[in-house]
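A single protein chain has been omitted; all remaining protein chains appear in their positions.
Right after this comes subunit A.
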Amino acid sequence: MPHEGGARPVAPGASHFGDESSRQDAAHLGMWIFIATEVLLFAVLFTAYAFYRLTYPEVFQQGPAHMDVFLGTLNTFVLVSSSILVALAVDAVRGGKEFVSAALLALTVVMGIAFLSIKAAEYAKHVRDGALPGAWYAYEAFAAPGANLYFTLYWVMTGVHAVHVLVGVGVLVTLMLRTLSGELGARFHTPLELGGMYWHLVDVVWLFLWPLLYLA
């Protein structure tokens, strides 16, 4: 006779799963892990950067001289202030000020688009110079061996980052609409918090790219 492991023990009326606070904990934890994976994604690019910086030290020191430091720095300001706006938006929605929150999100979106426009202007200049990645590299003012790798990394790193900004803008727009429609408010705002975390991540990554590529 197989052993049935006793009767089924059951806690009457206990409901640990599915209540709102445990769902929020889960959402936050999930987002933190996701952010960790994003960091690791960029870690590959930073590794490659370190590797080639060791291989071509002079090139990577001269590289930033061929960048538009003003535009890069301007973009840093844009992104950092947008990050502050998002934090304010989260605070506002927690306090029940849905409309203020949506307005702040709208401003953030504008900043995000400004960032992308400035980036596009920079890219256009690189294209005119011929400072393109890899096989297409034809920038005569900076022709040392390894210079193409510097620019390849520049394009990949800022490009992957720009894709994240673009996704972030999309996320923020949806959050703004959901706040305006009354779906997010003082009682339920987890998605907005998560979206805010994502935007901070995008900001923090840029804070590493900026010194490595523009200042060095």
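Assume a contact is a pair of C-beta atoms (placed from the backbone, for glycine too) under 8 Å apart; a residue touches a chain by one contact, two chains touch by 3 or more; residues count from 1.
Simple rule for what comes next: contacts and distances are computed from a predicted model.
In the listed set "Carbohydrate ABC transporter membrane protein 1 (CUT1 family)", "Cytochrome c oxidase polypeptide I", "Pyruvate dehydrogenase E1 component beta subunit" or "Ferritin-like domain-containing protein", the entry agreeing with the UniProt name of the missing subunit chain is "Cytochrome c oxidase polypeptide I".
Of the candidate positions A:T47, A:S81 or A:S117, contact with the hidden chain is made by A:T47. The chain omitted from view is touched by exactly one of A:P57, A:P145 or A:P211, namely A:P145. Taking the whole complex into account, subunit A touches the unshown chain at residues 1-5, 7-12, 14-18, 22, 25-26, 29-30, 33-34, 36-38, 40-45, 47-48, 51-52, 55-56, 133-137, 145-146, 148-149, 152-153, 156, 160.
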